[in-house]
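Missing here: one protein chain of the complex. Every other protein chain is in place.
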Amino acid sequence: MTPAALDPTDPEGAIKATVDRVSNWGRWGDDDVRGTMNYLDADVRRAAAGLVRTGESFSLSQRFDGDGPQKGWRRRTNPVHTMLDTGTDAVAGIQGFPHGIGGADDVIAMPLQCSTQWDGLGHIFDRGRAWNGRPADQVVTSLGDGVTGIETVAEVIAGRGVLLDVGRAVGEDGELPDGFAITEEHLRATIAAQGPSSEIRRGDIVLVRTGQLTRVRRGLAAGDGWGDYAGGAAPGLSFTTADWLHGSEIAAIATDTWGFEVRPNEFDVAFQPLHQVAIPHIGLFLGEMWDLDALAEACASDGRYDVWLTAAPLPITGAVGSPVNPIAVR
Amino acid sequence: MTPAALDPTDPEGAIKATVDRVSNWGRWGDDDVRGTMNYLDADVRRAAAGLVRTGESFSLSQRFDGDGPQKGWRRRTNPVHTMLDTGTDAVAGIQGFPHGIGGADDVIAMPLQCSTQWDGLGHIFDRGRAWNGRPADQVVTSLGDGVTGIETVAEVIAGRGVLLDVGRAVGEDGELPDGFAITEEHLRATIAAQGPSSEIRRGDIVLVRTGQLTRVRRGLAAGDGWGDYAGGAAPGLSFTTADWLHGSEIAAIATDTWGFEVRPNEFDVAFQPLHQVAIPHIGLFLGEMWDLDALAEACASDGRYDVWLTAAPLPITGAVGSPVNPIAVR
Amino acid sequence: MTPAALDPTDPEGAIKATVDRVSNWGRWGDDDVRGTMNYLDADVRRAAAGLVRTGESFSLSQRFDGDGPQKGWRRRTNPVHTMLDTGTDAVAGIQGFPHGIGGADDVIAMPLQCSTQWDGLGHIFDRGRAWNGRPADQVVTSLGDGVTGIETVAEVIAGRGVLLDVGRAVGEDGELPDGFAITEEHLRATIAAQGPSSEIRRGDIVLVRTGQLTRVRRGLAAGDGWGDYAGGAAPGLSFTTADWLHGSEIAAIATDTWGFEVRPNEFDVAFQPLHQVAIPHIGLFLGEMWDLDALAEACASDGRYDVWLTAAPLPITGAVGSPVNPIAVR
Partner (left out) sequence: MTPAALDPTDPEGAIKATVDRVSNWGRWGDDDVRGTMNYLDADVRRAAAGLVRTGESFSLSQRFDGDGPQKGWRRRTNPVHTMLDTGTDAVAGIQGFPHGIGGADDVIAMPLQCSTQWDGLGHIFDRGRAWNGRPADQVVTSLGDGVTGIETVAEVIAGRGVLLDVGRAVGEDGELPDGFAITEEHLRATIAAQGPSSEIRRGDIVLVRTGQLTRVRRGLAAGDGWGDYAGGAAPGLSFTTADWLHGSEIAAIATDTWGFEVRPNEFDVAFQPLHQVAIPHIGLFLGEMWDLDALAEACASDGRYDVWLTAAPLPITGAVGSPVNPIAVR
């Protein structure tokens, strides 16, 4: 299916037809809570460890910062980090500790989706159903996700990461324009351009660089602020990649954009339709707002695009997502 | 120096004398912000990646949970995780999204030291001085740690982890009693008992299991609650291990206890005196409240105690510590 | 109805029968969002202003403090108050402001029900129905209370307050024991003992002192902590007072206890059954954890038990309750 084949007036029809092709419900049993993370097993990890050659490490995380991109939409704010104790207090002599010790502690309040993060399986529903077909209201209540909370994959997400630098391979000057829909053809073209280290295998964590973050950073440096990085127009995956996401048997996929899929979405009236297929039906973990730029430079310099990647969510009981600092080593 | 050699009435004297022997101030230049993380370089990582044999992975993190051990001391509370959107809302049809998509988002408010965490270099001061000799009031203010914030080591902490299961090697039934001071001799005895995979090398991340968490978990299972896990009596490193911590040139050390060092502390009137040496003077990163039990079982089963370990802090700008989900792969 | 008449095995039956007698659904129209606050009108206020004679003022609020009574049950924690800027920072010269100005700002994170508070009309439901018969899932979602949010009574709650010091009138040494169920007879006996200033009129805000807080404070002073003040056994209103609460046409009622009604509740298996009648059916505003001791002393000293009372909730959009600092002037 190509974007041209999408009927922009009928997201419901496209979603239903796609779901019929790509659903993984029941694939790992009725009790499954891990979805495509089932692909990421010890064998995958053992093989991936061999990718470490120089030992260089890269953080794929943006900063968790009060000056971040969030604008309060749906109450997604930037983190508020405050201190419980400080060095100024210690020097002022007010801490009351013995033998000259002083200390600083801190507190944070933040949406779990405020910066670099994983979407867990409880993050998105399709017509009232969560991953594996469960009724959404029996999965995620005000008490959190009692079934597929992010803690259920606490130890899993370490394996082979593959950078697909679509911005560099397909875009101009290394960047895709906002609104650019990345199709399966673009993904294949990128793999072809990058060479064999980019071949996608079962259990992989795919990292798609669009270059949007690079562009937004230039704006920040120029004093323009974040613009609409958090929710506005952006390059991203086409709805039509659902079949590839399913058939490739990847464990997860992450982008350098706020919302993973192309925005505006490819239907006249729509909101994140690829999420609606990918999370509750494919059981796929999505990473958003990852910073792939430094890694992309390194990969381009020597043509090796696969890395050992650890992207461990905080095991917050019942969370539908998690902030994460993914570490790539190559 | 042995615990017997400590004068319990003179923590100031012991601290000063120890600092004279172990200070790393200036070792990596006046501008250094990474302390012992300087030991953890690409070479260390490259070698450590070879430790992955089966691909088994272990999360060394406790849950971030409202029912955690914190009791509010110094305003350290358990995390409060709340939902911005839920599955019950989605099913109730009140979310207003098109084409049947529904979603759940969440928020957390927590001290950065509430559960499994890293102490950053701005966490502890000695007589008004922070790491590398900087005046503490020019490092950590209400705005956070403007110099050694945890984000400065965002990409570093992946390398060789070595479990020293002191509880198993030295304790009874795998556990050290509360108040047990682990000395250098105990560390060496553990290494000897465990065999060559436990040899400590420059740049290592040392994981000390005391067994206290195992014991506390039994209490939890029996309905006794957390007791005083968060701040009460505990086994832990003796103040006298400062020289070993310095001389071993390790990058970091973590324990399964709240406070790393033995409690009650080994002086008549004291509060975490080993912190006062280790963090501002050695520049050592300390991990606390790590869950080492599952890894310890695996290590004991085949006698391999070294692992590939990634323990990436969230790069919260200016934070003096960070929650972390450390992942060991072996 | 007396407590003796309650069948402890049948809370459902008692609730249904009581609801049939006391429901105010529709009384103020289908669109009503204020319940019994409709009684508190300008006429009531005008008359009540005449109660001010000496001009003495009393805060009926407990402190909002990290050392408060909450223990985390249902994620009700004590407030966490942190600073964004401090005097120590100002003196350390790190704030960067001109002409010698320095400042301090602060932040709070707290459950709205953590200390002295109002229960709003969205706080409790009966078999899926909120105040005035609305389906609860169309009133209070993750977005808050979209219909009866506490902001809808932002300007209303100023009028006549009447202290019923049941602890003094009925108890021993001014206190009722935990588990003591205050019946209509006890309320009438208290009014009779206190004299005509205690007569209850339409639109009144009734303040019921049990003396439990006085007792808990003694425990705090003795180092015993809060005990089970937040949710444990307590004196409080009997379920059988529902008819009096309805027939008296009061605007609101508050107690010095955590939970307004007697605990343990008067049925074998129950949770706050009087709430289930009072809030969704009578439309009554309940105040909890009020501090009535200082006012009680003053009232006892001169026999005047009615005051001018302002108890203004913070108009937090969509809140189902609010912290409040009620001010009595007499």
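Note that the chains take the letters A, B and C in the order they are written out, and that residue 1 is the start of every chain.
Keep this in mind: a contact is a pair of C-beta atoms (placed from the backbone, for glycine too) under 8 Å apart; a residue touches a chain by one contact, two chains touch by 3 or more.
Note that this is a predicted model, so its numbers are computed, not measured.
Residue A:D67 is the one among A:D43, A:D67, A:D224 or A:D268 that touches the chain missing from this view. Considering the full assembly, A:A92 is the residue among A:A92, A:L121, A:V208 or A:A328 that touches the omitted chain.
Not every partner is drawn; the one left out touches chain C at residues 11-12, 15, 41-47, 49-50, 52-59, 61-66, 74-76, 79, 81-88, 90-92, 97-113, 122-128, 130, 135-142, 144-145, 151, 154-158, 267, 269-273, 275-276, 308, 310, 312-321, 323-327, 329.
Contacts to the hidden chain, counted on chain B, fall at residues 80, 82-84, 86, 88-89, 91-92, 94, 107, 109, 142. Within the entire complex, the positions of chain A that touch the omitted partner chain are 66-67, 72, 75, 77-78, 80, 82-86, 88-89, 92, 94, 109, 137-138, 141-143.
Here is the rule we go by: only the chains that are shown with their structure count from here on.
For this pair, chain B with chain C, the centres built from the Cα atoms lie 44 Å apart.
Among the residues of chain C, those in touch with two or more other chains are 80, 82-84, 86, 88-89, 92, 94, 109, 142.
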